[in-house]
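For this depiction, one protein chain was excluded, whereas all remaining protein chains were kept in their positions.
Order as written gives the chain letters A, B and C; numbering starts at 1 within each chain.
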Amino acid sequence: MTFLSVALVALSVAQDAEPRAWTIQVERVYTGTGRNLEKGLVLVSAGKISAVTPGAGEEDDRPNDVLKAYAVTAGLVDAGVRVTNWQSVEQSKEVTPHLRVADTLDPFALDWDRQLRGGVTTVLASPVDRNVIGGLSVVLKTGGPESIADRTVKADAVLRGSMGSEPSAGNHPAFGRPTDFFSRRPTTRMGVEWEWRNAFFDTALNLNEEDPGRATLVAALQGKLPIFIQAWTTQDIRTAVFLREEVESRPEFAAAGMNTPRFVIDAAAEAWKEPQLLARSQTPVVLPPFPTAGRTRENSQMAWNVAKVLKDAGVPFALSSHGSGDVEQRLANQAGYAMAGGLGFEDALAAVTSTPARLLGVEDRVGTLEVGKDADLVLWSGEPFQPGTRVVATIVDGVLRYEGWNAVQGAAIAR
Amino acid sequence: MHTNVGWLALVLAAGSAGAQEAAMPARETILVRAEHVIVRPGHVLDGAQVLVRDGRIVAVGTDLEAPEGARVIEGRWVCAGFIDPWSALGVGGDSIGEANATAATRTVDGLDPFNLDHLRREALRAGVTSARVQLGPQARIGGLGAVVRLAPGLAHEEFVVSDASNLWMTAGLSQPTGGQFIQASEGVQVQGPERTPDPFDRAEAVDRIVSLLQAGKNYLIAQNEHRHELEDWTKKIAEKDAELDKEFKKAKKDREKAQKDAEEKGKKFEEKKFKDEKKPQAPRFDEDNEVLARAIDGRIPLLVGAERAAEIRALLAGTKELGRLRLVIAGGSEAGSKAAELAERRIPVLVWPMPLGRVRPDELDGHDLSLAGRLASAGVQILLGSGGRDPAATRDLPLLAGLAIAHGLSRDDALEAVTIGAARALDVADRIGSIEAGKDADLIVLDGPPLETTTNVRFTISSGRVVVTPEN
Amino acid sequence: MTTTMKRATCAATLTAAFLSLSPEARAGDGRLAIKVGRIVTLAGPDIENGTIYIEGGRIVSVGTDGGRWDAEVIDHPELTAFPGWVEAHSTRGMDRPNENIEVAPFLDVRDSIDPINFYFEDCLRQGVLAINVQQGNLCAIGGQGRVVKPFGLTIEDMTLRPSSGLKIAIARPGRSRALQAQAVRRAFRDLRQHLEKLVQDKKEGKDTARREALFQGRDPDKDENKKGRAMEGNAPWKVANLESIPRGEVDEKQEPLLRLVEGKMMAFVACDGAISVVQALDIARENGFLANTVLVLDGDAWKAADRIAEAGVPVVLAPQLLHVDRDPITGKEVETFVPGIFREKKVRFALQSLNSSAQSLWFQAATCVGYGIPRDEAIAAATKVPADILRLGDRLGSIEKGKDGNILLLNGDPLAVTTSVQFVVLDGNVVYDRSKDVRVRQILEGVEQPNASAVDSGDGDDVDPHSGASKGGDKKSGASDKKKD
Partner (left out) sequence: MLPILLAFATATLPAISLPADGPLAIRAKFVWTGGGRVLENATVVISGGRIQAVGTDIAIPEGAELIEHDGYLTAGMIALHGATGAVGETQDSTRTVMPEARVGLALDGRARDFGLLRDAGITSILVTPDASGVTGGTSALVKTLDGIVLRDPAHLSLVFSTDALSSNREPTSKSGALALLNALFTEPRGVAAEARSGKLPCLFEVREREDVGRALAFAAEHELVGTLHGAWLSGEMSGAIAKSGLSVIVPVLGVGTPKRVLDAVARLEKDGIVFGFGLDAPWNHADAMRFSAALCVRAGLGRQAAWQGLTANAAKIAGAAARTGRIERGLDADLCLWSGDPLDLASRASLVIIGGQPVSMNGAASAAKESQR
């Protein structure tokens, strides 16, 4: 049907690879720096934001291509995207710190387009949580050349691992002759936790010289490399925090100069139960998608006011959709749900842009709408994060990577 | 929110969504001039023309002039559009996977004109204009097949050439798998038999087919009998009525007499009620037997997928007495041994000339590209099809035919197999399959002889619409 | 179809608490004045600082006039009054949505609806005040649905309209549409043969039908049963001399189907794709019930929008408003915004809410606005249109004199994510007060309840109509781990 072909036209628009000079003309500019504009212009050139000025652009005489929308924000940043293909995690060992998830990514996968449609321009891609220490995650743009290397914002950005039952799920003791390695992997929460401690101590006491992952663990323990630990439930959150405090306090680590690890709790659904613990230990968290009926994975319970609770307790937090392609689960909607839970708009905006950017150490390039930063921009049809508002265009590094197509008015975005 | 809406209305360029149907080329009056017009295989007119109007071929000759305003198409070779008698293009993937159909299940209920247009266009560009599609090609019973046109966006009547072209069954064993060579295209889930059938399964499958046919036969007989009984009954009733009117007095006397006799004999008098004679009961309606009966009666052909010699032998034996049954064997990898009987009983074989490799040891021997040639030279009528599983395969029917030719089938036999031969076997020869006045205008214009891989289709005309031109 | 006691009980405890929080609920005489900052009537312009009077469960006036002494007054200048949302089709709220009898027009969801099901509680919480509960799609011809209110202890309390329509499915998992269409057609042919046999037997003076009727517990001599009636409706096929048959002698298994063919009952025909739509419309025409047909769409059914428009039947859209296709050539995903198609083809469409507690009809309407459907049309698709489709247009869908006294009191724009239902007035009674809603606190603030697990994981009613399989409460978050393309 030509219906599709029309939609295709819209897609093909998103194919031009050259960064263009844009003038973006909106009713609202939400910079994420607290300084917002009514009726403003955002100018883009050479893939960077070149100016943010008030004005309606009528008198504007630049040769730029003009895009009009209701609002513009910085491109969204999702610090919790799961790479859901099983070939992304090396299960022949349960601790594989040195393996790079970047090597497993498919630049042609459809997930990138889905993220672009949702306004997400930067993600932290992490392996499936089948390993205790899964490896090195990568921060990359969702739109760009069809090569992971060319899209990477920060290689080896964080060390990714998991607490809880997921790394031990499916493993089994061997009765008689073991048939595969699943029989020598941890089968309990405590086994998982022990693997962590074991890896840390071996590194501190230098018992793993041969281990290709040692260098990575050293960097992590010295705090040069943030450690993202998945921990859905209170007990796992506590375990993670206590593990860190143990590393900070034990002399072995001090002696080796490896007592300053930086932890980030990922998928902390039950963070609302012990905000003080997180506040006290200054542990930032990444929240999982909001469940629609209370409980979510690991049978944890996530209250809709969790974001507000953390905000009030002064715990830095980011929201995440875990990379869902579903319309109602997209990151923008997660921000909306957080607002439904009592969070203010500016805080919601920060939780999907500047905060995750900071947690990933890429705040110098993305996360806010400021002159000199990457031209990663999202154009909205209305007030961002409202279900009645959609992403009408996504720009990555100055390239229009997604142009929404409107069933009713044709092009969703005016030029 | 209100402001947003106002803004939307204000700012959004009101370019229409343009959700119109793909523009289907209109029917035209067309005069096709060609160096060679293949009316039907073996009958070629040189320097001839074909006149098309209102979707029909109105004239074929060597001295036709273009009427006023007619579109003129020049070409070297012209022949009827190819028919793929064993295709999956046009029927929904769910139907292709169907495993529980009955004789009365209609493929036409599973047609999908909404998807795979890109494959239709490719097939048209290769010269294939129509195809027989079949629900449940892997199932024991696939029900009624249908012949459809491949041009996208046709209205139902034009899309469907025949909504009951045949009855389909398989004799237990699925087609040979082709290794990497067959790629089932997206959205098509083909479910063959859950396990590789053993010889007993095959025998059982053939028995099932034969007994089904028997049931259909009995049903047919019962129906005919019932028709006669009914006639007799109505006649009898009519007579009695007449008699009663005519001889009312006599009847009255008789009655009184009978009454008296009864009283004398001290018996209870019983009135004779001839009208109570039961009206003969019609045999219970059974939709499946209805269809089987039609097949037994030769009103629709019965296509049976059978590969192994044992199945074919059993099938031929089991259907001997069914004189009017029009059997077609599909697959027939090992039909060679029965070629003589097939030829003698005029049972066509629908061959799948697929270059299959050695996937299972027995397959290479079973499936051989020379099959078509061998059967043809033994006098068996040959049809060629693309296998009925992968919608994309229909495009390559001409190439498969080419392989059959390379391995011994004559070009004319091959061409017949994919045009008029297929049309005859599927009871659509009155509409498609050859270039004759009165038939639907499904024809192709080529830059070389048909079925040569290096020949290109320049124009494809489907029911009077030019659906392929060198430009598009 | 029996209720599973375990869940019923733990449900009961909670619902009991739920009822007790609204004493007004039993103020039956219900003379009520609702004074609010804004009234969204959906029947003309919004009214600022207006008052709605409800008497005897009906709206008697809507306007800006001052107080009335004789009515109990709810005064919330900070709130907005909004008519209840209407769910045109739902397979939830039942003990089990499917019965594994292929042709069962004689079934009635009445026997399966569970008044204390959490689904209805959620509906109230989300402001959905009328739900057309239909059985699931695991059938050829399923049972009769029923339009209910999300409040009431018995099904009779809840019922707005009994036997609202038959479920017909032209799609069944693990079965091709062709085979399914065959099954549906067979059902109608059986009906016809049954009727013809009745007539024939009557001619031959058999009384089997009569005996069967008695056996089924119908008295064929009761007056309404005694009189025969010639076949009505406009089916292309007719059974002659049907008037010779006392209606009471028509088999109860066939009777609802006869009513459908005679145009006295609606059909909700489930189509999981464009192919099914073609079959659905054909079958409806063949049996003369096109005029009382509603298509419940899913999958790529929108591709048959032209045929639907031509047939002029209304549709209920799948909860997923964006249909994602793979472009056959590039392999890229192509999103199609389904409501946009039907709007353009001028087909009346109603929205269906997602199977979740959080994203209800308001969310669907909002999404439509996001994709460019004018706000009033988007809202109508979840209020007026479904009300009309369910033949309840005179009672629901707007705040107008004479309509049912169903009012939502919202703390903001009806389509804003930050807005929530503060009070629900149903038939003039306040039946919901968010400030006392236990489960809201639990979901919003994580206040654990003793039977929390039952509340959260026990969404046994949360059923996908297509598979009949139960999606647990964690389905949505599970979706985020969907396998990569």
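Methods note: a residue touches a chain if its C-beta (ideal position, glycine included) is under 8 Å from a C-beta of that chain, and two chains touch if they have at least 3 such contacts.
No experiment lies behind these values; they were computed from the predicted model shown.
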For the chain that's not shown, point to the residue among B:354, B:417 or B:468 touching it.
-> B:354
Among B:369, B:382, B:426 or B:467, contact with the omitted chain is made only by B:369
Among B:96, B:141 or B:393, single out the residue that touches the unshown chain.
-> B:393
Kindly state which of the options A:25, A:104, A:353 or A:389 is in contact with the chain not pictured.
-> A:104
What is the set of chain A residues that contact the non-displayed chain in the whole complex?
-> 86-92, 96, 98-101, 103-109, 127, 135, 146-149, 179-182, 212
Sites on chain B contacted by the missing partner chain, in the whole complex = 118, 122, 126, 178-183, 185, 354-359, 369, 386-387, 390-396, 399-400, 402-403, 405-408, 410-411, 451-454, 456
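The rule we apply is simple: only the chains that are shown with their structure count from here on.
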Heading the list of chain pairs by contact pairs is A-C
Centre-of-Cα separation between chain B and chain A, whole angstrom | 56
Mind pulling the chain C residues that touch 2 or more other chains?
-> 303, 340-341, 344, 369, 372, 374, 415-416
Shared-interface residues of chain A (touching two or more other chains) are 1, 3, 381-382, 386, 388-389, 406-409, 412
The chain B residues in contact with chain C across the complex are 1-2, 4-5, 8-9, 12, 17, 19, 21, 92, 94-95, 97-98, 100-102, 104-112, 114-116, 118-119, 135-136, 143, 186, 279, 285, 287
Please name which positions on chain A make contact with chain C in the complex.
-> 1, 3-4, 7-8, 11, 82-85, 106, 109-111, 113-114, 117, 272-273, 288-297, 299, 301-306, 321-329, 336-337, 339-341, 381-382, 385-390, 405-409, 412
Complex interface listing, chain C residues touching chain B = 175-179, 181-182, 186, 189, 193, 204, 273-275, 278-279, 300, 303-306, 326, 328-329, 340-341, 344-345, 369, 372, 374-375, 413, 415-416
